[in-house]
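Heads up, the thing below is written out as structure tokens.
What you see is the complex with one protein chain gone and the rest in place.
Going in written order, the chains are labelled A, B and C, and every chain counts its residues from 1.
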Amino acid sequence: MLAFIVRRLAISVVVLAGISVLLFVLLQLMPGDPAEMMVDPFSFSGDRAAAVQQRREELGLDQSMFVQYVRWIGEFVQGNLGFSYSTQRPVTEVMLERFGPTARLMGTGLVIALLVGIPVGILAAMRRNTAVDYGATVLSLVAISIPSFFVALIGIYVFGLKLGWLPTAGINSPGGGGFVDSVRHLVLPAAILGLALAGPYVRYARAAMLEVLGQDFLTTARSKGLARRRVIGRHALHNALIPLVTVVAVQIPTLFAGAVIIEQIFAWPGMGRMALDAVRARDYPILLGFVMAVAVLVLLCNLIADVAYAIIDPRIRLSGARA
Amino acid sequence: MSEPLLSIENLVTEFRVEGGTVPAVNGAGYQVMPGETVGVVGESGSGKSVTVASVLGLLPSSGRVVSGTARFAGRDLLAMRERELEQVRGRDIGLVFQDPMTALNPVMTIGEQIAESLRRHASISRRAAATKVAELLAEVGIPSPKERARQYPHQFSGGMRQRAMIAMAMANRPRLIIADEPTTALDVTIQAQILDLLRRVQREHDAALVMITHDLGVIAEMTERVVVMYAGRVVETADVDSIFHHPRHPYTRGLLRSLPRLGERRDELPAIGGQPPDPRRLPDGCAFRVRCDLSGGRAECGFQPALSEVAAGHVSACHFHGELAEEGVA
Amino acid sequence: MTALDTMTTSAGPPEGQGSLSPGQLAVRRFRRHKVAVAGLVVLVLFGLAAIVLPFFLDDPNAVDPTAIRQGPGDGHLLGTDSAGRDVLARLVAGGRVSLLVGLSVAALTTTIGLVLGAVAGYYRGWVDAVLSRVTDVVLSFPTLIIVIVVVAFVGPSVPALILGIGLFHWPVAFRIVRGLTLSLREQDSIQAVSGLGAGPARVLRKHVVPAVVAPLTVVATLEVAQAILLEAALSFIGLGVPPPTASWGNMLNEAQSLTILESMPWLWLPPGIAIALTVLAVNFVGDGLRDAADPRAAR
Partner (left out) sequence: MIGRRNRSIAAALAGLALLAAAACSGPDEDTGSTGGESGAPAGDREVTVQLYQAPRGFSPLLASIGPDHLMEQLHWDSLVSATADGEYGPRLAESWEVSPDGKTWTFHLRDDVLWSDGEPFTSEDVLFTYNVYANPATGSAYAGKFGTVTGAAALADGTADAVAGFQAPDEHTFVIQLDAPNVALLDELVQPILFILPQHVVGELPLEGLADNPFFREPTVGLGPYVFQRWVTDDQVEFAANPEYRDELGLDRIFTQYVTTDVATAQLETGEIDFAQVAAPDVARVEGLDGVTLHRADGPGVLALHTAIDSGKLADPRVRQAIMYAIDRESLVEEVLAGEGKVVDTLVHGPEWAMPDDLTHYGYDPDKARELLAEAGWDPATPVRLEIVPGQRDRDTTMTIVAAQLQEVGINAQVQPYEAAQLSESIGNRDFDLLISGYGLFTIDPASMNARLMCAQVGGANISAYCNEELDALLQQGIATTDQAERESIYAQAQKIVNEEVPIFVLYVPNTLAATSDRLQGFELNPSVVDAFWNAADWTVSS
């Protein structure tokens, strides 16, 4: 197992390096010069061209792309992602600050998606071809089909404005506001993120459970006189959850996509909003850091998926390839 | 004569399909005496397995028992609530299935799966159960049973798995073992070992054995009495000698004819002329008429033949059983 | 399977009894899927509307500063937007954009998936290993974020959207094609063919393509739905279809204003419903196609 993990980590480093080169090239090719952006033409007074050039030199933008990359990667391996062009703050610091809110939103969303999606999917499979099943299937498709930003707008309108139950935006009231306040701010965005995600989970869970329900060993289990609860809970569920763990782990990074939109609408100070602001401001260091963070998360989740699979499925032995 | 251990009568089971129902068992019935070995033989779709599933409450959700009785040790299984039936399954009746790879839960250890059955029916400690599991595994001929108990099914060979399956079926010393095609999925060399094992444990535990198979070789080797099923009905029942030497139903005779030589087994049942019947479109009257070499368009075939005792302990459902009595086996 | 289950399956209704071709059977199974048929009807209607209606409607970009944000009524069936443009005309134009993006992405992703999948499955070895590894990464990389980066780099436009989504959404198609190619390769027919010197292109055309048409159609359908949703999301945050081109996403952008959300429903309800309905319909059709293509997976 250890050898497997080490091997996979080694591959991951190569993949990360590849992604970083690709990104670096892409970002450098982006139209729009961050140095120009930093010297706002409408409020700057003096020799703007010189000021822009000075900025460019400060940022090393006058160097060749290769030199810039070597410098960046050199810093990167030391855990230094450079400084934000717009706030001059260390990217690592900014991202760490932004990570908490995003993790809170994504984590809660994921928990909601799992708590809703998986039981509903399993129930639908067990009540196959009944109203419950049809209802769950159709509702899950509806959840997949309605854009979450649309739901978010309506959610803000209904729960924030009309009913006044929940705050309309932000991660907390000014100055913190304590646990209850944080939870109140979290409910709406996390629920919308979670429910959007629950749609696919219902379908995965249903399919996985249906697959298992057709298996012979369930008949065996029943033939031993086991109670239905144990047959379902112990034999069926366990087997159905194995593929789900993988699916869920591998899909964690895609939560980021949902988070970008939700954070934007709810003014959530997370990494998604940071990334969008960085795109607009051509804040390369932030953008690079963000995409690298997503890449690390992607590789990590792939690894976690494989390891988790090996841990919970005795048939899999990690020897470098899946059985 | 003692009471039969299992007595199935007039069982009708149907499956729900799109646009209606399909009968899978059409009034089948047979008896199993304590300690007896009964072979149930028939083509795929003849209802031999569904009959067992019906009486044990193991039908899939689309199946339903319409009518009939199934007495086990005097109690009607079909009238039991699920809870009561669970008490019978695994404790009084043990089952062995065809494919031990798919019939075992891949993510539970062999030991857990056997212990589960033990602990379900007797309140014993985890530790005691583990000891018992090892004993059982040893009994079915699995070496180093303690270590093996901690392994998963995929770490067992096919034959080993089937041994474990038998250990599981035997765990609570049932009075009846039902083996549903227990050797079909196995290598020929292993088949004999498994049959021997089944026979041995049956003897040692003094249990009755129902052997469901399409392999007449297995029937000849293992069983005392034979039940022949066709299209959801029992068409002939007799002791094994009578079946093999004096079949009184054209279907049985067909089966025997297609059997090349005793002792030589085949994976597939040799063909009798024609297809097994489509349960949705059973012919009117005798279900076997289209494939029957005696029918020849005779008027009797328009009626469903009733089971009648044609000799002592020999029952057949054929209008023309008399004609067969004279022929003997070719 | 145990004999118990063998019994249940063999007790089921035999399909078709050879009188219908597999294609006809699929059509029949699809038609039995009522929501899928309803979805198809909706899509056909939307498609027709997108093609025909523009001939009868205003120019979707024609502004009228004297008729801004007017409610539904004479002249403007669904009212006008903040620049006095006809909402219905923009809705239809937006539908064209959505369908264009959806179909193009589906075509692109299935093509890439087909070619790469066939290559991986045909050559196996390190080619397959590399492609499969790349697929793992691409698959779990959030497309929206990739597209945001891509769009930031080439500027927001419809082609950029299509390329951005298409170039990173092929893994599903890839996996299906790769798997099928691998198994086809094991079969004698292809070994015989390649033994006779048939190149991979020929094998792809003659053997792989026919085998993957059905599952790829399903994947492509679901791809359409996802692409439409992504387009809407990106346009909504201003990184998708650039104004003044109408798109359902950028029409919804206006609903961020509470005034509009509260008192001008004609500005956001139509695009919102259009997205939901279209995507839902496509997904239903996809479900129906899946069942039709693979009866074993049927409900």
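Basically, contacts are C-beta pairs under 8 Å (C-beta built on N, C-alpha and C of every residue); 3 or more make two chains touch, one makes a residue touch a chain.
A quick note: this is a predicted structure, and the numbers were derived from the prediction, not measured.
Trainee: Among the chains in view, which touch the chain not shown?
Mentor: A, C
Trainee: What does the interface between chain A and the hidden chain look like in terms of residue numbers?
Mentor: Answer for chain A: residues 31-34, 36-52, 54, 58, 86-89, 94, 97-104, 106-108, 110-111, 114, 118, 156, 160-161, 164, 167-182, 229-230, 233-234, 237-238, 241-242, 244-245, 248-249, 252, 266-267, 269, 274, 277, 279-282, 304, 308, 311-312 touch the chain left out.
Trainee: If you put the missing chain back, which residues of chain C would it touch?
Mentor: 61-63, 65-66, 68-69, 82-85, 152, 155-156, 238, 242-244, 254, 256-260, 262-263
Heads up, the rule we're going with is that only the chains that are shown with their structure count from here on.
Trainee: Between chain A and chain B, what's the gap in Å when you average each chain's C-alpha atoms?
Mentor: Computed value for the inter-centroid distance: 54 Å.
Trainee: So how far apart, in whole Å, are chain A and chain C when each is placed at the average of its C-alpha atoms?
Mentor: Each chain reduced to its C-alpha mean, chain A and chain C end up 23 Å apart.
Trainee: In chain A, what residues contact two or more other chains?
Mentor: If we look for residues of chain A contacting two or more partner chains, we find 128, 216, 219-220.
Trainee: Multi-chain contacts only, two chains or more: what residues does chain C have there?
Mentor: In chain C, the residues touching two or more other chains are 1-2, 4-5.
Trainee: Would you mind writing out the residues of chain B in touch with chain A in their complex?
Mentor: Chain B residues touching chain A: 56, 58, 61, 82-83, 86-91, 94-95, 97, 99, 102-109, 116-117, 120-121, 152, 154, 165, 168.
Trainee: Write out the stretch or stretches of chain C touching chain A in their complex.
Mentor: Touching chain A from chain C are residues 1-2, 4-5, 35, 133, 136-137, 139-145, 148-150, 152-153, 155, 225, 229, 232-233, 236-237, 239, 249, 252, 255-256, 258, 261-262, 268, 272, 275-276, 279-280, 283-284, 287, 297, 299.
Trainee: Name, in rising order, each residue of chain A that touches chain B in their complex.
Mentor: Chain A residues touching chain B: 128, 215-217, 219-228, 230, 234-235, 238-239, 242, 312-315.
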